[in-house]
Structure formats: C-alpha cells, structure tokens
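Certain chains of the assembly are absent from this excerpt, and the rest are unmoved.
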Amino acid sequence: MKLVIGIVRPEKANEVLEALYRAEVRGLSISRVQGHGGELERVETYRGTTVRMGLSEKVRFEIAVSDEFVDRTVDALREGGRTGEVGDGKIMVLPLEHVVRIRTGETDHGAVTPVGP
Amino acid sequence: MNALTTIAAIPGVDSGDTAWVLAATAMVMFMTIGLGVFYSGLVRAKNALNTFMMCVAALAVVTISWALVGYSLAFGDGGGFVGNFDHAFLNGVGFEPVEGQTIPHIVFFAFQGTFCILTAALVSGAVVERMRFLPYLIFIAIWSVAIYPVMAHWVFGGGFLAEGGTLDFAGGVPVEMGSGFTALAAALVVGARKDYGRQALLPHNTVYILLGAGILWFGWFGFNGGSGLGINEAGMLAFVNTLLTPACCLATWFLLDYVRGRKITAVGAGTAIIVGCVGITPAGAFISPAWAMALGVLVTFPCYAVIVWRPRTRVDETLDVLAAHGIAGLTGILLIGLFAQADWNAVADGLLYGDAALLGDQALAALVAPVYAFGATFVILTAMKTVGAVRGSERDEAVGLDVTDHGEEAYVTGEGAILIASAEPPSERVPAPTPGS
C-alpha cells in the first residue's frame, strides 16, 4: 500500500474531490496548509508595517490506497488540481506498511476503502 | 419622515421622559443580542449557532406571546397573584399614558416586553448544547405566559409583593430570580450533557464573551436607568449605580480570581459584569451610590462561590444562570432590606437606617420567587418530557446541535461542499457517490 499526499490550490479542492470520487477513491483526509514554492510573494501592509508574505494557502490531501489504486489516485489529483499556473502544487507517494480500520480492526487491504481485489 | 404625518405632541406625555425610555427600550432589546454573543462564546464551536439562536428565538416567540396575553397578565389589574385579560391582544394599549406615567402606554408596553424577552433568553443558558430547538421554542412560549408575567405582576403590576411593601426596582424577582431558578429546574429536568464531568467542555471564543458582556452592560443602563420610566430621581440613581456596582464587582472578582489561582480570568471578568449588573437591578433606585459600591463587593462572594462549586456537582446548569442571576438577584433583593435609605429613595429605610420591617418584606420575595420559578418550570418541563423528547441523542450531541437542529455550521470553509440545487444543474459533473451507505 501507499500513502499519497497531494498539495493543491484551495479553489481546486472541490474539483480534486470530485475527480477522486469518480476514480472511486472513497477514503481520504484533507487539511489546510500554507505553502511556499515558485509562486510570487504578496506584499501586505498593516499600518506602518509592510511585510512580504512568502506562503500561500493550499489544501493537503492524504490518501491511503492499495497499490492498484496509486496511479488513478495520482491522476485524479493531477486532473483536478491543475490550472497550469505556477503554484499548482505537488503529489507525493510514500510507502505504507500497515493500515488499520479502527472500527473493525481490519488491517491493510481490508482497511483501505474500497478494498482492493 | 413623511410630510403627511403629524408631529403634534401627545397630551400627558413628557418628551424628555419618553425620549429616554425609547432609547432604553432599544438598549434592552439589544441586550438579548449581546446575550447571544456572550452565550455563544461560552459554548463549543459546534453549538455556537444553536446557542445564539436560542436568544434570537426569544425575540420571536416571547414578543408575540407578550403582545397576545403576557403584558395583560402582568400589568392588567386583578388579584395579587396575576393580572387579567383586559389588555390581551393589545386591547386598550394606545398613546395615552397609563395613570401616573408620562410616556405613551404603547411605549410602556414595549419597554416591559423587552424585559420578558431577555429573561426567557437567559434561561437557555441552562440547557444549551443538548436541548432540541423545537421543544425549547415550546417551552419559552409557555414559560413567557405562565411564569414571567405572574412574577412581574407581583412586583410591577400591583401584585401582593408590591402591596406588601417589597422593593424591587428593575426586576430582581421576575427577571433575575425568575431566570436563575427556572434555569436550575430546567438543568435538572433536561439532564446533563453526555460528557459533562468526564471531559472538559470549554468556551470556544472568549473575545465573544467579553464583547457580549460589554453589550449587556451597555444595555443595562437602559434596563435599570429606564425603569424609572423617565427622568426622575429613581431612574437617575439606578442609572449611576449601574456604573458603580459592576465596577466594584469586577474589582472584587479580580481579587478572588487572583487569590484562587494567581490569574485574573477574562471569562471571570465577563461573568463579574453580569453579576454586578444583576445585583444592582432590584436595588438601583433605593440605595445610595456608596452602598451600591458596597453591594458590588458583597454580591460577588456568594456568586463566585456557586460558580466554583456548581461544576463539581452533577448539576450541568451549563452557563451558570443560577449563580449569575438567581443568587445575585436574591442577594440584591435582600441587601435592599439593609441598605435602603429614604433620603435617597423617598420610599423606605432599611435595617441600617432603622427599619427592620423592610427586610422581612424582602425576605418574603427571596422565598416565594425561587419557589414559584423552580416549581412551575419543573412541572412544565416534566410534562413536556412525558410527551416527547426534549433533548437530542448522544450522537446529536457529538455532532453538535448546529448541524443536527439548524443544518448549518458556524464556521464553514467550503471544502467538500457540493452544490445540490444550483444555476447550472451539476449534471455535467458526475455526482459524488455516498460510499458505504
């Protein structure tokens, strides 16, 4: 199994979600992060204080999948998240040794929804 | 304004008196909103809306019940226990002032109505985070007819306490003891939240708490200061005391907080503002500014004690309405019996000024008010419980009542929200399946 982490633009999050649903990836967790990459930095001013904002809002997807699902998951993240402008984000694939479903205690393949064949 | 309307003065109405009572009425109405901010800061984020809505609901339900019968039951003549139906459906409530008043009758009706609204909203503090919204609506509808008007009649409507000589300027009996002991009964009947006593259930936004308390204090100047129904000694004294008493209560609370844990808490400060305002509510027009400051110090102790002690009990009277209103109001009512000063109020002296009788009258009020508020509420809610569920399931509590009862969240980011009904039907995109279900 693998853990797929995808970092995308907030305004693309819903499209990514739908792409993942279509790819029948059913289980996932997301969270708000702030990222730095090639994006232009913003300048903001608060009274006399002027700052360079080096980080921009992103949404982080964390998806545990069985091996057969890795590619379609990555593809879904790419389709859904792409705008073509700098700042679209990254996808990372990490090895995953075990997964446990807390409710049932099922492990590994049994635990990743949907269960692989 | 429209040129066509007349601007003639109203016979028997003093424009200055009325100007102040109008401002006061708006301020008291605003208190119910401030209470919503205060209460919603005190609960967890997943119940912030439900809690605020319980205050907004009082503005809807109680205003109507007040217009239909509440006002008449409170201020219609009649026995010593309750008024009558002469003014039901606003019958005979017009521009002409009530005997002995200098403001339009209709304004008096509205001013008093805002008191009943606020009191009903106060009660919600006892049952937030678990009581369903619909039963709550039914409860305050009944409560605002069966309980508040009766207690208001006792002291404001020429009822037996007023006749007997009990002094209650702005509502120690119906508003403060009324809400406080209703809250206790409600908490007992509805029962504790599922995690009460096992987990820490903490306020989600303390800035709201301070802002809400601030709005309440602001409004209380109208609440107490307007209760003189105009520019007169009683009103002026109550107004100024509404500045002095809460300040002294705050300072004392700071001290107790510091002694207790070396930290002066903001939630405590918000609470102290309420306690101080409540303490002076019944006494405002009857005691000197100096005694008002003393009252601010004295009222702090019993309320602080109850606030610290209550969570150690099994009684989940969640937002401590009993301590902040019931006990503070009761203390205020009793202290009138000691501090009242005819030089200032032209009405009666208290024990310290040589008249022991008053203390008895005050003690009577401090006895009957809690009994009636607690008893009647206990009966009403117990009856409602036998008819149907008044609280949500454990799962509802876990999810939070904002979602279960209002279908909303207080703070939404929008991720994962799929439009169901929209301009272009989302058909073009495959609707998300709901897997596993």
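Residue numbering begins at 1 within each chain, and the chains themselves are lettered A and B in the order written.
By definition in this document, a contact is a pair of C-beta atoms (placed from the backbone, for glycine too) under 8 Å apart; a residue touches a chain by one contact, two chains touch by 3 or more.
Please read all numbers here as calculations on a predicted model, not as lab measurements.
This structure file defines a complex whose chain copy numbers, by label, are A x3, B x3.
Here is the rule we go by: only the chains that are shown with their structure count from here on.
Between chain A and chain B the centroid-to-centroid distance comes to 48 Å (mean Cα coordinates, whole Å). Taken together, the chain A residues at the contact with chain B in this complex read 10, 13-14, 17-18, 21-22, 26, 30, 32, 59, 113-114. Interface residues of chain B, counted against chain A in their complex, comprise 413-418, 429-430, 432-433, 435-436.
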